[in-house]
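Here the complex is missing a single protein chain, while all its other protein chains stay put.
Chain naming follows the written order as A and B, and within any one chain the residues start at number 1.
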Amino acid sequence: MLILTCPYCGLDAEETELHPGGEAHLKRVGPEGSDEEFEDYMFARKNAKGVHFERWRHAYGCGKWFLAARDTVTLQVYGTYRAQTHAPPQDIVDAIRKVRPDWQPDWSHAE
Amino acid sequence: MAEALATVARLDGLGMITIRADLSRSGDAIAEAAGLAIPDATRISTDGSRSLGWMSPDELLLILPAQETPDAIAALEQALAAEHALIADVSDARAVFEVIGDHASDVIAKLSPAHLDALPQDGLRRSRAAQTAAAFWRVDGGFRLIGFRSTADYLDLVLQSAACPGSGLAPR
C-alpha cells in the first residue's frame, strides 16, 4: 500500500484514496505528429527498474492530479509535486541524486 | 445490551454551494459574499450557521441553511461577476449525516483511512467512507459527514453498522 503526499492538500494519502495515471511527463503528439512519434506517445511506456515518474490523482480528496518520483525497487518516494510542469523540479532531482548519484535525468520530452 | 458507539442521523435542511475560483484573486470577494473567512487548505471556517470548507486549491463549499441558498448564490455571482469562476447549487446532490457520541471517532475510523488524530478542530477531510466518497469535519460531540445523495442509503448502512453496540475500538 503506497502512501503518497498530495502536494495540494499536504495530506499523506494511502493508495485507496488515489487513482493511478501511469507515466508522467509525456508530451502529447497531436495531428501533426508522425506515426512514429504518435506510437511513442501513445504506447511506448517506460518500465523503469529504479527511478520512475508517475501520475496520481487525489481522487478521494481534492481531485487534483500530482506527480510522484518513486523508486520501483526500493519503494522510496523521492517526492511528489504538482502536475503543471514539463519536468521534475530541482528539489526532486536533488533528492534522487542524493540516493542515486549516478542517475541521469531523461528530459527528452522536457522543454 | 451496550449502547451504539454513536448515533447516526440523516440531516436535512442544508444548502450547499460549490465555488470554483482562483482563491488568491477572488478570496476577499468570496469571503464578503459568503460572510465567512476563506479557510486554509484542508480546513473549514464557520460562524455556527454557515460554514465554508476548503475542497481543493480552487474550490470551496459553502454550507448554509437551505432557505438562504438562492440569495447566497446571487451574492456570490454578483461578487464574482468580473472573475473567471463557477458557482453551482449542489444542495440536492448531497446527503448529510451527523455521527454524534462519545465514540463517534471509532465509527469514522472503521470506514475511512484518514488520520483522525491529525484532524484539527477546524479540519475538513475529504476521503472515502467504505467504498464511497465522503467528507467530514468535527462538530459538537462528533462529526458531520457528507456524501453523495445516491449513496445515502449505503452510507447510512455502513455508518450504522460501524456504530454497532459493543464494538468500540478501545483495546479489550
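By definition in this document, a contact is a pair of C-beta atoms (placed from the backbone, for glycine too) under 8 Å apart; a residue touches a chain by one contact, two chains touch by 3 or more.
Criterion: contacts and distances are computed from a predicted model.
UniProt records the chain missing from this view under the protein name "Sarcosine oxidase subunit alpha family protein", selected from "ABC transporter ATP-binding protein", "Carbon-monoxide dehydrogenase large subunit", "Acetyl-CoA C-acetyltransferase" or "Sarcosine oxidase subunit alpha family protein". In the full complex, the chain left out of view touches A, B. Residues 1-4, 12, 14, 19, 21, 28-31, 33, 35, 38, 42, 55, 57, 59, 63-65, 71, 74-77, 83-84, 99 are the ones on subunit A that touch the missing chain. With the whole complex as reference, residues 1, 18, 20-21, 58, 84-86, 88-94, 106, 109-110, 112-115, 117-118, 130-132, 148-154, 157-158, 161-162, 164-167, 169, 171-172 of subunit B touch the missing chain.
The rule we apply is simple: only the chains that are shown with their structure count from here on.
One simple way to say how far apart two chains are is to compare their mean CA positions; for subunit A and subunit B this gives 31 Å.
On subunit A, the positions that touch subunit B within their shared complex are 8-12, 14, 16-17, 60-64. Residues 41-42, 55-57, 59, 113, 115, 125-128, 133 of subunit B are the ones that touch subunit A when the two sit in their complex.
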